[in-house]
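Here's a slice of the assembly, chains where they normally sit.
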Amino acid sequence: MSHFGKYRRKPVGAAPGTVMYVGEDRSDPIVITHIKYDSQGMTGPTQVGPSEVKPASGESGISWYTIDGVHDTEVLRLIGENFQLHPLVVEDIANTRQRPKIEDFDNYIFIAMKMITFDSQAKELIAEHVSIILGQGFVLAFLEDEGDVFEPIRARIKAGKGKIRKLGADYLAYALMDAVIDNYFEVLEQIGEEIEEVEDEVVHSPSTKTLHTVHRLKRELIFLRRAVWPMRETANSLLRDESDLVSNETRIYLRDLYDHTVHVMDTVETLRDIVAGLLDVYLSSVSNKLNEVMKVLTVMSSVFIPLTFLAGVYGMNFQYMPELHWRYGYPVVMGGMALVAVGLLVAFRRRGWL
Amino acid sequence: MSHFGKYRRKPVGAAPGTVMYVGEDRSDPIVITHIKYDSQGMTGPTQVGPSEVKPASGESGISWYTIDGVHDTEVLRLIGENFQLHPLVVEDIANTRQRPKIEDFDNYIFIAMKMITFDSQAKELIAEHVSIILGQGFVLAFLEDEGDVFEPIRARIKAGKGKIRKLGADYLAYALMDAVIDNYFEVLEQIGEEIEEVEDEVVHSPSTKTLHTVHRLKRELIFLRRAVWPMRETANSLLRDESDLVSNETRIYLRDLYDHTVHVMDTVETLRDIVAGLLDVYLSSVSNKLNEVMKVLTVMSSVFIPLTFLAGVYGMNFQYMPELHWRYGYPVVMGGMALVAVGLLVAFRRRGWL
Amino acid sequence: MSHFGKYRRKPVGAAPGTVMYVGEDRSDPIVITHIKYDSQGMTGPTQVGPSEVKPASGESGISWYTIDGVHDTEVLRLIGENFQLHPLVVEDIANTRQRPKIEDFDNYIFIAMKMITFDSQAKELIAEHVSIILGQGFVLAFLEDEGDVFEPIRARIKAGKGKIRKLGADYLAYALMDAVIDNYFEVLEQIGEEIEEVEDEVVHSPSTKTLHTVHRLKRELIFLRRAVWPMRETANSLLRDESDLVSNETRIYLRDLYDHTVHVMDTVETLRDIVAGLLDVYLSSVSNKLNEVMKVLTVMSSVFIPLTFLAGVYGMNFQYMPELHWRYGYPVVMGGMALVAVGLLVAFRRRGWL
Amino acid sequence: MSHFGKYRRKPVGAAPGTVMYVGEDRSDPIVITHIKYDSQGMTGPTQVGPSEVKPASGESGISWYTIDGVHDTEVLRLIGENFQLHPLVVEDIANTRQRPKIEDFDNYIFIAMKMITFDSQAKELIAEHVSIILGQGFVLAFLEDEGDVFEPIRARIKAGKGKIRKLGADYLAYALMDAVIDNYFEVLEQIGEEIEEVEDEVVHSPSTKTLHTVHRLKRELIFLRRAVWPMRETANSLLRDESDLVSNETRIYLRDLYDHTVHVMDTVETLRDIVAGLLDVYLSSVSNKLNEVMKVLTVMSSVFIPLTFLAGVYGMNFQYMPELHWRYGYPVVMGGMALVAVGLLVAFRRRGWL
């Protein structure tokens, strides 16, 4: 989450379309899962090799390939060639720092998204780059890490319940996007809970630790906002897109998807407002505490300093100090001191400092 | 009001259209009230079962069903089927966290709103999810909680006064929306009164409690803003919608409704500006108080510390200190101290610290 | 000005079009003034009763009715019926909290505005609700309070100078709106003068009073902004309106009117920026003053505390303290103290604290 | 620069088109300079009387009148009549508080601008109202003050270099506007230099004076922004205007002019951001200084207060205090004091306070 310094995508001056992986080091082979289904039934999931990922000629039904890993650029290049993807698209699939976007290339639509999860151990947000290619009768889904985020969708296809088997590849692409967006709600829920905890802390026992938590939450929301904002535009573009690849029936679902991104965006902004307010409360609490400390110091000093002075006066060694020889000099002075102290305390109480 | 952590709507990856209730636990049966009226007269209100909630075939007049509760998803599903509502609509009706929106499905319009009330006991805002379906000759109103917010409208239908009996289902839907928006004015009035009270407090007796009230008001306005903002868009969409379901005569009323949402929005923004200003005044007051405290400390310390030093000097036990043996050593030193004290007091007064 | 809590317009759930007065209590009868003029001459002003306020049938010339007071809803209802105004319009005329807006009803245009005046005694802004109905050959002007704001326009009609007698009812409506906007310049001038005064105060003698003045100015500008913003939209709508009621010649004047609202808005924003800056200067001044106080305390304490310690040392009663018996112990110690004091003062001067 | 209080343009309720001068008092006669030129040659500059300022009938070539002063409304009225200017235009020419705007009246275009200069003596910005009328074959330029800002353009016409003699009146109007905008770059340069100076001051020797300079710069930028913003719109309108008065060739130059206003706007915003940052640094510096002061006070007090206490203990006059009679009581106590002092100093150094 904290790697704000890493934005390069390729050596300066390298040719556009240069496919380069910029994420964490991975060297395990890429696993590709293939599912084929139509309203009648479903084949798979089967694991296939990169060279088998190609358009099915002359067959009906929907082909869905999930490519778990984008670190092997050779594999991406091969798939890109098989499906005749534009070199820039292949570059964007490999570039895990690509921001969310959608691009319509007549015969396919390219969608880049960020999946966000919250690592509650390390207390940090983790962003995973997800790319989806929607074509005539096929969907390619590229994931940066392995993971089972699309497992429930496979289960739904298997079960044959709902609309998923009845509608086309566009609905599948929608379902994948919807699953990605759903994760944001989870993350927001967790951040929201953290904010509630911190809110109590700020009010009742603010400490430097609290400040750092507030600062971290602020950064996480900046980060989240940055990921969600283009997602919203992406969902909106897809909704307005006049491509033949998207049917009217699916468009209703895309409207719902757009609505969810707006909801997420909205919540992020609300949480940002609240976190900003927390900082104000924190600073006010610190100021109030300083005031408390200063009042104690002032009361203690102001009461005792004059008394000490008086004691000092009668500690002087002048030969001729008549008071020193009075019979009741000592009790009179002590009484005077008590009077001064009481007078000052009364004055402070009047000012509301006690 | 404080549940910012709860935004999930369904298990991640669950099929779109999965109807799930996410609000507070309720298990009482859902009460459905039916009214039927036309310009001639009115039947009802009668309580009906879920299976009776269906389009009236071949009858004229307007059918209005109020469904008090969205926690029984089975009932919602049944009604949805009867009226052939899109599964996403039924999902949104049950999802009490759905943000306000409007969606036009050729033969009906779906409107989601938030009703806001202010619980003056607990000092918190309560949001209730309200969904309205406007169709040809019928209106369905779904409420999260029981309540009599629509009672005055029933009374107006009964009385047959005003336009309500003369205009169609679109006017009824408008009337329901208008009743929801009216509540915002009440809430704003209450928040406005609270702000005025706090304003006095901030100026005359700021305390930590004041700070927390200001913070709470700020949060409430953030919350309100979040509810109102999409309402405004919703009212505007409905106004611009070219659906056959909305007549030109009703459109004039919708323009008024839109105007009210703008008014609410406007007031929320104004109150936010004022509350932000309160925080500044609070912080300045705290700073001023610190200054007061410090001045007292400084004056007390600065006056007595030199005097104490002088007393200390003549408390030293040196064998050869000629002053100690002077006849008027003591009164001379005391006079000197008085001079020092007066001098310092004069200096402080000149600086305006006394 | 401070009544932010009052936004209700009618009982929740009351029928739209319910005419209700929500302003200050008034029970005096409403005075209606009628003027009739054309390029040839002018009749009136005559006072007429509510039932006489109706469209002139078959007469040429322009009829201008000024209705001084909107608290008698019966009168408004009657006039509304005579001119066939929409019930919502009559509601908005009576609702003194209606925000500025313009609505075009084919055969008349309804304009709601806020007249702002500055009560320099009470130092508060006063908003008066003004409604204008522009129809074919007639203008109705509704004022919340009595007042002579439109007197100069009557004088101009009487004098027959300028364009007013030559152009139609649309020009009259424009002239009324222009008179309302003109008041904003006056108010801004007064607020601007107050800001200049406070600016001097903040720099030379900031006090808690200054802070409250700044806060009040801030609120007044928030209030003003809220009134002006929709006025600008209103002027713009009227300018773009394609109604037959507005001639091209008048449109040039409306462009000028729009220009004035933009000028007002602009000035309000500029003043807001300046007032926000004043608060920063105020806070900085307070901080600087605290620094001054602390420096004095530190210098006094730091100089005398070590000296007092030294005096304390030689005030100890140990039997064996050789220094006490030295011939020049006393002057040597006093010299040492002087050295310490001078050293500290030099160090403080070097730090720039003296 | 500081006259934020003066915005009135005419008595409230005065007829629109009332020509009134609102600038500084001037009573000297208005000087009008006339130049006539075409691609062949140039006549003038000659000084002409107000009545000679009129459209040249049946002559070719371009007539350029510069009117140095707008305080004699009689002169303006006369010129207005000669050229058949709309009364509102004449009002706007005389109204030196008119904000920049452009208005297209079929047969002429009216452009109002603000010329800004920086009085480096008084350290304030001076705004001069400039109005330009572009008609078929003539340009009228009205200046609030005398000045030679257009002198270089006259020189260019005389020299016959560049495009100015080849292109029409529209190019001349452009050249005048360009000269006005050029002044903004000068002003920005001067403000930019001042900011750099203050930046050093804030970092190395912040004082109350610095704060006031920052505040002044802030106000100047607010003022500048207010003048430039509508200029940008004006340039853009002129560029998009489809008037026959502007040729395509000149449009390329107007695009450049627009570009310059954007550049100015941009720079103003950047400088505003920087000045806002300066205030933060200033406040932080003041806080840091307070910290420094407090640390010195704390170290001095904390070290000597316990020592003074110890000295006080052995200054007590109890009859039975064995330590007082020990042979090495004095040096032991002094050693103990030294230990305490060193211990405290070490503790403070560890906290980084020394």
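Per-chain numbering from 1; labels A, B, C and D assigned in written order.
Rule of thumb we're sticking to: a residue touches a chain if its C-beta (ideal position, glycine included) is under 8 Å from a C-beta of that chain, and two chains touch if they have at least 3 such contacts.
In this text the structure is predicted, and so the values were computed from the model without any measurement.
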Full count of same-sequence chains in the assembly - 4 placed in this view: 5
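To be clear about the criterion, only the chains that are shown with their structure count from here on.
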Each chain counted as touching subunit A and subunit C at once: B
Interface residue identity across copies subunit A, subunit B - same or different by half: different
Angular offset of subunit C relative to subunit D [C-alpha, multiple of 5 degrees]: 70
Between subunit C and subunit B, distance of the C-alpha-averaged centres to the nearest whole Å: 25
CA centroid of subunit A to CA centroid of subunit D, Å: 41
Multi-chain contact residues (two or more partners), subunit A: 315
Chain contact graph, described as a line, ring, star, complete graph or other shape: line
Subunit B - residues contacting subunit C, complex: 149-153, 156, 161-164, 174-175, 178-179, 182-183, 185-186, 188-193, 195-196, 199, 203, 252-253, 255-256, 259, 262-263, 266-267, 270-271, 273-274, 277, 280-281, 283-285, 287-288, 290-291, 294-295, 297-298, 301-302, 305-306, 308-309, 312-313, 315-321, 351, 353
Complex contact set, residues of subunit D against subunit C: 2-17, 86-88, 99, 101, 103, 105, 208, 211-212, 215, 218-219, 222-223, 226, 229-230, 279, 282-283, 286-287, 289-290, 292-294, 296-297, 300-301, 304-305, 307-308, 311-312, 314-317, 321, 323-330, 333-334
